[in-house]
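Only a part of the assembly is drawn; its chains keep their places, and the rest are absent.
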Amino acid sequence: MSRIDGRTPQQLRPVTIERGWTKHAEGSVLVSFGDTKVLCNASVTEGVPRWRKGSGEGWVTAEYAMLPRATNTRGDRESVKGRIGGRTHEISRLIGRSLRAVIDYKALGENTIVLDCDVLQADGGTRTAAITGAYVALADAITWAQTTKKLIKPSRKPLTGTVAAVSVGIVDGTPLLDLPYEEDVRAETDMNVVCTGDGRFVEVQGTAEAAPFDRDELNALLDLAAAGCAELAELQRKALGTVLER
Amino acid sequence: MSRIDGRTPQQLRPVTIERGWTKHAEGSVLVSFGDTKVLCNASVTEGVPRWRKGSGEGWVTAEYAMLPRATNTRGDRESVKGRIGGRTHEISRLIGRSLRAVIDYKALGENTIVLDCDVLQADGGTRTAAITGAYVALADAITWAQTTKKLIKPSRKPLTGTVAAVSVGIVDGTPLLDLPYEEDVRAETDMNVVCTGDGRFVEVQGTAEAAPFDRDELNALLDLAAAGCAELAELQRKALGTVLER
(Lines give C-alpha, C1' and ligand atoms only; values in the text may rest on other atoms or scores of the structure.)
Protein backbone atom coordinates (compact mmCIF):
# COMPACT_ATOMS: atom_id res chain seq x y z
CA MET A 1 0.00 0.00 0.00
CA SER A 2 1.20 3.45 -0.91
CA ARG A 3 0.45 6.53 1.23
CA ILE A 4 -0.71 9.88 -0.15
CA ASP A 5 2.80 11.28 0.04
CA GLY A 6 4.49 8.09 -1.11
CA ARG A 7 5.83 7.03 2.29
CA THR A 8 5.80 3.48 3.63
CA PRO A 9 3.54 2.88 6.66
CA GLN A 10 6.63 2.82 8.94
CA GLN A 11 8.15 6.02 7.62
CA LEU A 12 8.27 9.42 9.31
CA ARG A 13 7.72 12.59 7.30
CA PRO A 14 10.87 14.69 6.74
CA VAL A 15 11.69 16.09 10.18
CA THR A 16 13.76 19.23 10.75
CA ILE A 17 14.81 20.73 14.05
CA GLU A 18 16.20 24.29 13.80
CA ARG A 19 17.71 25.67 17.00
CA GLY A 20 18.12 29.37 17.78
CA TRP A 21 15.22 30.29 15.53
CA THR A 22 14.33 33.47 17.42
CA LYS A 23 16.80 35.58 19.31
CA HIS A 24 15.08 36.37 22.62
CA ALA A 25 14.14 32.96 24.03
CA GLU A 26 16.64 30.94 26.05
CA GLY A 27 15.76 27.98 23.86
CA SER A 28 14.10 28.51 20.47
CA VAL A 29 13.35 25.68 18.10
CA LEU A 30 11.38 25.53 14.88
CA VAL A 31 10.40 21.91 14.43
CA SER A 32 8.76 20.58 11.30
CA PHE A 33 7.16 17.21 10.67
CA GLY A 34 6.45 17.57 6.96
CA ASP A 35 4.22 20.64 6.54
CA THR A 36 3.52 20.87 10.28
CA LYS A 37 5.67 23.65 11.70
CA VAL A 38 5.76 24.51 15.40
CA LEU A 39 7.82 27.23 17.05
CA CYS A 40 8.93 26.08 20.51
CA ASN A 41 10.31 28.83 22.73
CA ALA A 42 11.67 28.10 26.19
CA SER A 43 11.69 30.91 28.76
CA VAL A 44 13.70 30.59 31.94
CA THR A 45 12.84 32.61 35.04
CA GLU A 46 14.31 32.46 38.49
CA GLY A 47 11.81 31.41 41.12
CA VAL A 48 8.81 29.12 41.09
CA PRO A 49 5.02 29.50 41.40
CA ARG A 50 3.84 30.33 44.92
CA TRP A 51 2.63 26.80 45.74
CA ARG A 52 6.18 25.51 45.21
CA LYS A 53 8.19 28.18 47.01
CA GLY A 54 10.72 27.01 49.54
CA SER A 55 10.62 23.43 48.23
CA GLY A 56 14.02 23.71 46.57
CA GLU A 57 12.38 22.24 43.45
CA GLY A 58 11.83 23.78 40.04
CA TRP A 59 8.92 23.70 37.63
CA VAL A 60 8.40 23.12 33.91
CA THR A 61 5.17 23.94 32.14
CA ALA A 62 3.92 24.45 28.59
CA GLU A 63 1.40 26.43 26.60
CA TYR A 64 0.26 25.33 23.17
CA ALA A 65 -1.60 27.48 20.68
CA MET A 66 -2.31 27.73 16.97
CA LEU A 67 -2.05 30.83 14.86
CA PRO A 68 -5.52 31.56 13.45
CA ARG A 69 -4.52 30.66 9.92
CA ALA A 70 -2.24 27.73 10.73
CA THR A 71 -5.08 25.59 9.42
CA ASN A 72 -6.91 25.33 6.15
CA THR A 73 -9.79 27.51 7.29
CA ARG A 74 -9.24 30.36 9.72
CA GLY A 75 -10.02 29.69 13.38
CA ASP A 76 -11.09 32.45 15.75
CA ARG A 77 -8.42 33.62 18.18
CA GLU A 78 -8.89 32.31 21.71
CA SER A 79 -7.81 35.71 23.04
CA VAL A 80 -10.67 37.33 21.13
CA LYS A 81 -13.13 34.69 22.28
CA GLY A 82 -11.92 35.35 25.82
CA ARG A 83 -11.45 31.71 26.67
CA ILE A 84 -9.22 28.79 25.90
CA GLY A 85 -10.82 25.79 24.26
CA GLY A 86 -10.74 22.25 25.60
CA ARG A 87 -8.39 20.99 22.90
CA THR A 88 -5.83 23.71 23.64
CA HIS A 89 -5.99 22.99 27.35
CA GLU A 90 -5.60 19.29 26.77
CA ILE A 91 -2.55 19.60 24.53
CA SER A 92 -0.85 22.19 26.76
CA ARG A 93 -1.21 19.81 29.68
CA LEU A 94 0.08 16.87 27.65
CA ILE A 95 3.22 18.74 26.58
CA GLY A 96 3.92 19.89 30.14
CA ARG A 97 3.51 16.38 31.59
CA SER A 98 5.69 14.86 28.86
CA LEU A 99 8.58 17.22 29.52
CA ARG A 100 8.30 16.93 33.29
CA ALA A 101 8.74 13.17 32.89
CA VAL A 102 12.43 13.77 32.17
CA ILE A 103 13.02 16.57 34.69
CA ASP A 104 14.74 16.17 38.03
CA TYR A 105 13.08 19.02 39.97
CA LYS A 106 15.75 19.05 42.66
CA ALA A 107 18.55 19.39 40.13
CA LEU A 108 16.63 22.19 38.39
CA GLY A 109 16.46 24.15 41.64
CA GLU A 110 13.86 26.85 42.21
CA ASN A 111 13.72 27.91 38.57
CA THR A 112 10.79 27.82 36.16
CA ILE A 113 10.90 27.01 32.47
CA VAL A 114 7.88 27.75 30.30
CA LEU A 115 7.64 26.16 26.89
CA ASP A 116 5.53 28.10 24.38
CA CYS A 117 4.59 25.90 21.45
CA ASP A 118 2.92 27.95 18.73
CA VAL A 119 1.81 26.18 15.60
CA LEU A 120 2.72 28.33 12.59
CA GLN A 121 1.41 25.80 10.06
CA ALA A 122 -0.63 22.69 10.77
CA ASP A 123 -0.79 19.45 8.83
CA GLY A 124 -1.51 16.80 11.46
CA GLY A 125 0.61 15.78 14.42
CA THR A 126 1.04 19.26 15.87
CA ARG A 127 1.14 18.02 19.47
CA THR A 128 3.73 15.36 18.80
CA ALA A 129 5.90 17.77 16.83
CA ALA A 130 5.52 20.25 19.68
CA ILE A 131 6.76 17.75 22.28
CA THR A 132 9.65 16.69 20.09
CA GLY A 133 10.74 20.27 19.43
CA ALA A 134 10.05 21.52 22.94
CA TYR A 135 12.43 18.95 24.38
CA VAL A 136 15.27 20.43 22.33
CA ALA A 137 14.34 23.99 23.34
CA LEU A 138 14.21 22.85 26.95
CA ALA A 139 17.67 21.31 26.69
CA ASP A 140 19.05 24.55 25.25
CA ALA A 141 17.36 26.59 27.97
CA ILE A 142 18.89 24.43 30.68
CA THR A 143 22.32 24.76 29.14
CA TRP A 144 21.82 28.54 29.05
CA ALA A 145 20.76 28.53 32.70
CA GLN A 146 23.85 26.56 33.60
CA THR A 147 26.48 28.29 31.48
CA THR A 148 25.31 31.82 30.61
CA LYS A 149 23.14 32.82 33.51
CA LYS A 150 24.67 30.56 36.19
CA LEU A 151 21.26 29.78 37.71
CA ILE A 152 22.06 26.08 37.97
CA LYS A 153 25.42 24.51 38.81
CA PRO A 154 27.02 22.89 35.75
CA SER A 155 27.48 19.68 37.74
CA ARG A 156 23.75 19.15 38.10
CA LYS A 157 21.69 17.18 35.59
CA PRO A 158 18.15 18.58 35.49
CA LEU A 159 17.39 16.36 32.48
CA THR A 160 17.10 12.68 33.34
CA GLY A 161 16.59 11.61 29.75
CA THR A 162 15.17 12.71 26.41
CA VAL A 163 11.56 12.68 25.26
CA ALA A 164 9.90 12.62 21.84
CA ALA A 165 6.43 11.92 20.50
CA VAL A 166 4.72 10.68 17.39
CA SER A 167 1.21 9.95 16.18
CA VAL A 168 0.07 6.65 14.78
CA GLY A 169 -3.27 5.54 13.42
CA ILE A 170 -5.18 2.93 11.50
CA VAL A 171 -6.33 4.03 8.06
CA ASP A 172 -8.30 1.62 5.91
CA GLY A 173 -7.16 -1.15 8.21
CA THR A 174 -3.45 -0.37 7.96
CA PRO A 175 -1.44 0.95 10.90
CA LEU A 176 0.49 4.08 9.80
CA LEU A 177 3.18 6.22 11.41
CA ASP A 178 3.09 10.03 11.63
CA LEU A 179 -0.20 10.96 9.99
CA PRO A 180 -0.64 14.18 8.03
CA TYR A 181 -4.03 15.89 8.28
CA GLU A 182 -5.48 14.11 5.28
CA GLU A 183 -4.78 10.68 6.77
CA ASP A 184 -5.69 11.81 10.26
CA VAL A 185 -9.28 12.69 9.37
CA ARG A 186 -9.73 9.31 7.73
CA ALA A 187 -8.22 7.29 10.61
CA GLU A 188 -10.42 4.75 12.38
CA THR A 189 -8.11 4.88 15.38
CA ASP A 190 -5.71 7.60 16.36
CA MET A 191 -2.95 7.36 18.94
CA ASN A 192 -0.34 9.75 20.29
CA VAL A 193 2.61 8.14 21.99
CA VAL A 194 5.32 9.86 24.00
CA CYS A 195 8.51 7.90 24.68
CA THR A 196 11.77 8.49 26.45
CA GLY A 197 15.01 8.07 24.57
CA ASP A 198 15.54 4.69 26.23
CA GLY A 199 12.29 3.35 24.78
CA ARG A 200 9.89 3.55 27.71
CA PHE A 201 6.44 5.14 27.57
CA VAL A 202 5.51 8.49 29.08
CA GLU A 203 2.06 8.84 27.56
CA VAL A 204 -0.13 6.56 25.48
CA GLN A 205 -3.35 8.17 24.28
CA GLY A 206 -5.36 6.05 21.93
CA THR A 207 -8.80 7.02 20.70
CA ALA A 208 -11.25 5.07 18.58
CA GLU A 209 -12.44 7.64 16.08
CA ALA A 210 -14.61 5.49 13.88
CA ALA A 211 -14.52 2.01 15.41
CA PRO A 212 -13.26 0.47 18.67
CA PHE A 213 -9.92 -1.29 18.30
CA ASP A 214 -8.77 -4.65 19.57
CA ARG A 215 -5.61 -5.68 21.39
CA ASP A 216 -3.78 -6.70 18.22
CA GLU A 217 -4.38 -3.36 16.59
CA LEU A 218 -3.25 -1.64 19.77
CA ASN A 219 -0.06 -3.68 19.75
CA ALA A 220 0.67 -2.92 16.11
CA LEU A 221 0.27 0.79 16.79
CA LEU A 222 2.52 0.66 19.85
CA ASP A 223 5.24 -1.10 17.79
CA LEU A 224 5.09 1.55 15.08
CA ALA A 225 5.14 4.39 17.60
CA ALA A 226 8.04 3.03 19.61
CA ALA A 227 10.14 2.73 16.45
CA GLY A 228 9.14 6.24 15.33
CA CYS A 229 10.04 7.74 18.69
CA ALA A 230 13.43 6.03 18.63
CA GLU A 231 14.13 7.63 15.26
CA LEU A 232 13.04 11.05 16.57
CA ALA A 233 15.27 10.64 19.63
CA GLU A 234 18.19 10.13 17.27
CA LEU A 235 17.29 13.29 15.33
CA GLN A 236 17.10 15.22 18.62
CA ARG A 237 20.52 13.97 19.61
CA LYS A 238 21.94 15.07 16.27
CA ALA A 239 20.30 18.49 16.46
CA LEU A 240 21.73 19.03 19.93
CA GLY A 241 25.15 17.77 18.87
CA THR A 242 26.35 21.07 17.54
CA VAL A 243 27.18 23.94 19.87
CA LEU A 244 24.68 26.80 19.72
CA GLU A 245 26.13 30.29 19.91
CA ARG A 246 23.77 32.74 21.53
CA MET B 1 0.00 -7.83 48.92
CA SER B 2 -2.99 -6.31 50.65
CA ARG B 3 -4.56 -2.99 49.49
CA ILE B 4 -5.63 -0.21 51.86
CA ASP B 5 -9.23 -1.33 51.68
CA GLY B 6 -8.43 -5.04 51.75
CA ARG B 7 -9.15 -5.71 48.07
CA THR B 8 -7.04 -7.91 45.80
CA PRO B 9 -5.23 -6.11 42.95
CA GLN B 10 -7.80 -7.45 40.46
CA GLN B 11 -10.86 -6.42 42.44
CA LEU B 12 -13.26 -3.54 41.76
CA ARG B 13 -14.60 -1.45 44.62
CA PRO B 14 -18.30 -2.01 45.42
CA VAL B 15 -20.17 -0.54 42.43
CA THR B 16 -23.78 0.63 42.54
CA ILE B 17 -25.85 2.00 39.69
CA GLU B 18 -29.13 3.65 40.76
CA ARG B 19 -31.47 4.61 37.93
CA GLY B 20 -34.18 7.28 38.16
CA TRP B 21 -32.26 9.15 40.85
CA THR B 22 -33.75 12.56 40.03
CA LYS B 23 -37.16 13.11 38.56
CA HIS B 24 -36.65 15.67 35.78
CA ALA B 25 -33.92 14.14 33.60
CA GLU B 26 -34.81 11.66 30.83
CA GLY B 27 -32.08 9.42 32.22
CA SER B 28 -30.77 9.90 35.75
CA VAL B 29 -28.20 7.63 37.32
CA LEU B 30 -26.28 7.85 40.57
CA VAL B 31 -23.22 5.69 40.09
CA SER B 32 -20.80 4.87 42.89
CA PHE B 33 -17.38 3.23 42.73
CA GLY B 34 -16.69 2.91 46.45
CA ASP B 35 -16.86 6.42 47.90
CA THR B 36 -16.81 8.06 44.49
CA LYS B 37 -20.36 9.17 43.67
CA VAL B 38 -21.33 10.76 40.36
CA LEU B 39 -24.78 11.92 39.32
CA CYS B 40 -25.26 11.36 35.59
CA ASN B 41 -28.26 13.12 34.08
CA ALA B 42 -29.19 12.70 30.43
CA SER B 43 -31.21 15.46 28.75
CA VAL B 44 -32.88 14.86 25.41
CA THR B 45 -33.77 17.72 23.09
CA GLU B 46 -35.15 17.66 19.60
CA GLY B 47 -32.82 19.19 17.06
CA VAL B 48 -29.04 19.36 16.77
CA PRO B 49 -26.37 22.09 16.95
CA ARG B 50 -26.33 24.38 13.93
CA TRP B 51 -23.29 22.80 12.30
CA ARG B 52 -25.17 19.49 12.08
CA LYS B 53 -28.58 20.68 10.92
CA GLY B 54 -30.02 18.96 7.89
CA SER B 55 -27.61 16.02 8.20
CA GLY B 56 -30.26 13.66 9.50
CA GLU B 57 -27.78 12.76 12.24
CA GLY B 58 -27.97 13.26 15.99
CA TRP B 59 -25.41 14.37 18.56
CA VAL B 60 -24.29 13.24 22.00
CA THR B 61 -22.13 15.36 24.25
CA ALA B 62 -21.13 15.51 27.92
CA GLU B 63 -20.23 18.00 30.63
CA TYR B 64 -18.31 16.94 33.71
CA ALA B 65 -17.97 18.98 36.89
CA MET B 66 -17.23 18.57 40.56
CA LEU B 67 -19.16 20.10 43.41
CA PRO B 68 -16.77 22.41 45.31
CA ARG B 69 -16.64 20.14 48.33
CA ALA B 70 -16.67 16.79 46.53
CA THR B 71 -13.01 16.64 47.47
CA ASN B 72 -11.11 16.68 50.70
CA THR B 73 -10.33 20.37 50.51
CA ARG B 74 -12.78 22.78 48.91
CA GLY B 75 -12.11 23.81 45.29
CA ASP B 76 -13.23 27.15 43.90
CA ARG B 77 -16.26 27.03 41.64
CA GLU B 78 -15.42 27.34 37.95
CA SER B 79 -18.50 29.54 37.51
CA VAL B 80 -17.08 31.96 40.07
CA LYS B 81 -13.64 31.87 38.48
CA GLY B 82 -15.34 32.62 35.17
CA ARG B 83 -13.53 29.89 33.28
CA ILE B 84 -13.39 26.14 33.00
CA GLY B 85 -10.11 24.48 33.90
CA GLY B 86 -8.10 22.21 31.67
CA ARG B 87 -8.87 19.08 33.67
CA THR B 88 -12.62 19.68 33.45
CA HIS B 89 -12.41 20.29 29.71
CA GLU B 90 -10.36 17.18 29.20
CA ILE B 91 -12.69 14.89 31.12
CA SER B 92 -15.84 16.33 29.54
CA ARG B 93 -14.37 15.63 26.12
CA LEU B 94 -13.34 12.11 27.11
CA ILE B 95 -16.84 11.23 28.34
CA GLY B 96 -18.43 12.62 25.19
CA ARG B 97 -16.09 10.71 22.87
CA SER B 98 -16.56 7.50 24.83
CA LEU B 99 -20.33 7.59 24.56
CA ARG B 100 -20.29 8.60 20.90
CA ALA B 101 -18.25 5.45 20.21
CA VAL B 102 -21.42 3.40 20.70
CA ILE B 103 -23.87 5.77 18.99
CA ASP B 104 -25.31 5.36 15.52
CA TYR B 105 -25.96 9.00 14.62
CA LYS B 106 -28.31 8.11 11.79
CA ALA B 107 -30.45 5.92 14.02
CA LEU B 108 -30.55 8.68 16.64
CA GLY B 109 -31.95 11.12 14.08
CA GLU B 110 -31.66 14.87 14.56
CA ASN B 111 -31.86 14.70 18.33
CA THR B 112 -29.30 15.81 20.91
CA ILE B 113 -28.53 14.12 24.21
CA VAL B 114 -26.43 15.95 26.78
CA LEU B 115 -24.92 13.97 29.66
CA ASP B 116 -24.26 16.02 32.79
CA CYS B 117 -21.87 14.17 35.07
CA ASP B 118 -21.60 15.96 38.40
CA VAL B 119 -19.32 14.50 41.03
CA LEU B 120 -21.08 14.66 44.40
CA GLN B 121 -18.24 12.91 46.26
CA ALA B 122 -14.78 12.12 44.94
CA ASP B 123 -12.45 9.31 45.90
CA GLY B 124 -10.49 8.57 42.74
CA GLY B 125 -11.78 7.31 39.40
CA THR B 126 -14.43 10.00 38.93
CA ARG B 127 -14.09 10.04 35.14
CA THR B 128 -14.37 6.29 34.79
CA ALA B 129 -17.37 6.14 37.13
CA ALA B 130 -18.91 8.98 35.12
CA ILE B 131 -18.54 7.11 31.82
CA THR B 132 -19.91 3.91 33.31
CA GLY B 133 -22.93 5.68 34.83
CA ALA B 134 -23.51 8.00 31.89
CA TYR B 135 -23.89 5.04 29.56
CA VAL B 136 -26.82 3.78 31.64
CA ALA B 137 -28.42 7.24 31.76
CA LEU B 138 -27.96 7.49 28.01
CA ALA B 139 -29.66 4.15 27.48
CA ASP B 140 -32.62 5.26 29.61
CA ALA B 141 -32.84 8.56 27.75
CA ILE B 142 -32.93 6.78 24.41
CA THR B 143 -35.67 4.45 25.62
CA TRP B 144 -37.62 7.49 26.79
CA ALA B 145 -37.13 9.17 23.42
CA GLN B 146 -38.40 6.04 21.69
CA THR B 147 -41.31 5.11 23.93
CA THR B 148 -42.53 8.15 25.86
CA LYS B 149 -41.73 11.05 23.57
CA LYS B 150 -41.77 9.18 20.23
CA LEU B 151 -38.79 11.15 18.90
CA ILE B 152 -37.14 8.00 17.56
CA LYS B 153 -38.84 5.03 15.99
CA PRO B 154 -38.78 1.99 18.31
CA SER B 155 -37.33 -0.10 15.48
CA ARG B 156 -34.14 1.95 15.37
CA LYS B 157 -31.07 1.08 17.42
CA PRO B 158 -29.19 4.28 18.26
CA LEU B 159 -26.92 2.29 20.59
CA THR B 160 -24.48 0.02 18.79
CA GLY B 161 -23.06 -1.44 21.99
CA THR B 162 -22.31 -0.68 25.61
CA VAL B 163 -19.40 1.22 27.07
CA ALA B 164 -17.73 1.26 30.50
CA ALA B 165 -14.47 2.54 31.93
CA VAL B 166 -12.07 1.82 34.74
CA SER B 167 -8.77 3.16 36.06
CA VAL B 168 -5.68 1.06 36.59
CA GLY B 169 -2.27 1.98 37.93
CA ILE B 170 1.03 0.72 39.23
CA VAL B 171 1.56 1.30 42.94
CA ASP B 172 4.82 0.17 44.53
CA GLY B 173 5.44 -1.94 41.45
CA THR B 174 2.11 -3.75 41.53
CA PRO B 175 -0.58 -3.21 38.88
CA LEU B 176 -3.90 -2.46 40.59
CA LEU B 177 -7.50 -2.13 39.37
CA ASP B 178 -9.84 0.78 40.23
CA LEU B 179 -7.70 3.06 42.38
CA PRO B 180 -9.17 5.14 45.20
CA TYR B 181 -7.64 8.58 45.81
CA GLU B 182 -5.09 7.35 48.32
CA GLU B 183 -3.64 4.81 45.87
CA ASP B 184 -3.99 7.20 42.93
CA VAL B 185 -1.68 9.84 44.39
CA ARG B 186 0.97 7.18 45.06
CA ALA B 187 0.75 5.57 41.59
CA GLU B 188 3.87 5.58 39.42
CA THR B 189 1.72 5.07 36.36
CA ASP B 190 -1.94 5.82 35.91
CA MET B 191 -4.19 4.65 33.12
CA ASN B 192 -7.83 5.13 32.22
CA VAL B 193 -9.29 2.59 29.85
CA VAL B 194 -12.66 2.71 28.13
CA CYS B 195 -13.99 -0.52 26.62
CA THR B 196 -17.03 -1.62 24.76
CA GLY B 197 -19.11 -4.48 26.13
CA ASP B 198 -17.60 -6.83 23.54
CA GLY B 199 -14.10 -6.17 24.89
CA ARG B 200 -12.64 -3.72 22.38
CA PHE B 201 -10.93 -0.46 23.31
CA VAL B 202 -12.47 2.99 22.88
CA GLU B 203 -9.85 4.99 24.77
CA VAL B 204 -6.53 4.11 26.35
CA GLN B 205 -4.93 6.95 28.28
CA GLY B 206 -1.79 6.01 30.14
CA THR B 207 0.39 8.53 31.92
CA ALA B 208 3.71 8.07 33.65
CA GLU B 209 3.27 10.00 36.88
CA ALA B 210 6.53 9.17 38.60
CA ALA B 211 8.47 7.00 36.16
CA PRO B 212 8.14 5.99 32.49
CA PHE B 213 6.68 2.51 32.02
CA ASP B 214 7.74 -0.31 29.77
CA ARG B 215 5.75 -2.53 27.42
CA ASP B 216 5.32 -5.31 29.99
CA GLU B 217 3.85 -2.95 32.55
CA LEU B 218 1.57 -1.53 29.89
CA ASN B 219 0.38 -5.02 29.00
CA ALA B 220 -0.31 -5.92 32.62
CA LEU B 221 -2.38 -2.78 33.03
CA LEU B 222 -4.35 -3.42 29.87
CA ASP B 223 -5.14 -6.97 31.05
CA LEU B 224 -6.42 -5.69 34.39
CA ALA B 225 -8.48 -2.96 32.77
CA ALA B 226 -10.08 -5.20 30.19
CA ALA B 227 -11.21 -7.62 32.91
CA GLY B 228 -12.52 -4.75 35.05
CA CYS B 229 -14.49 -3.25 32.16
CA ALA B 230 -16.04 -6.65 31.41
CA GLU B 231 -17.26 -6.83 34.98
CA LEU B 232 -18.68 -3.31 34.78
CA ALA B 233 -20.45 -4.13 31.53
CA GLU B 234 -22.17 -6.99 33.32
CA LEU B 235 -23.26 -4.66 36.14
CA GLN B 236 -24.64 -2.20 33.57
CA ARG B 237 -26.63 -4.96 31.92
CA LYS B 238 -28.09 -5.98 35.28
CA ALA B 239 -28.96 -2.42 36.20
CA LEU B 240 -30.74 -1.93 32.89
CA GLY B 241 -32.51 -5.28 33.19
CA THR B 242 -35.39 -3.97 35.25
CA VAL B 243 -38.05 -1.75 33.72
CA LEU B 244 -37.84 1.85 34.91
CA GLU B 245 -41.19 3.58 35.56
CA ARG B 246 -41.02 7.28 34.93
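Chains: A and B, in written order; residue numbering restarts at 1 for each.
Quick note on the criterion: contacts are C-beta pairs under 8 Å (C-beta built on N, C-alpha and C of every residue); 3 or more make two chains touch, one makes a residue touch a chain.
Every value quoted in this text rests on a predicted model; they were computed, and no experiment measured them.
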**Prompt:** With 2 identical chains placed here, what is the total number of copies in the full complex of this structure file?
**Reply:** 6
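One rule holds in what follows: only the chains that are shown with their structure count from here on.
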**Item:** Whole-Å gap separating chain A and chain B, where each centre is the average of the chain's CA atoms
**Value:** 29
**Message:** Please output the residues of chain B touching chain A within their complex, sorted ascending.
**Reply:** 83-87, 89-90, 92-93, 97, 101, 161, 191, 195-196, 199-208, 212-215, 218, 222, 226
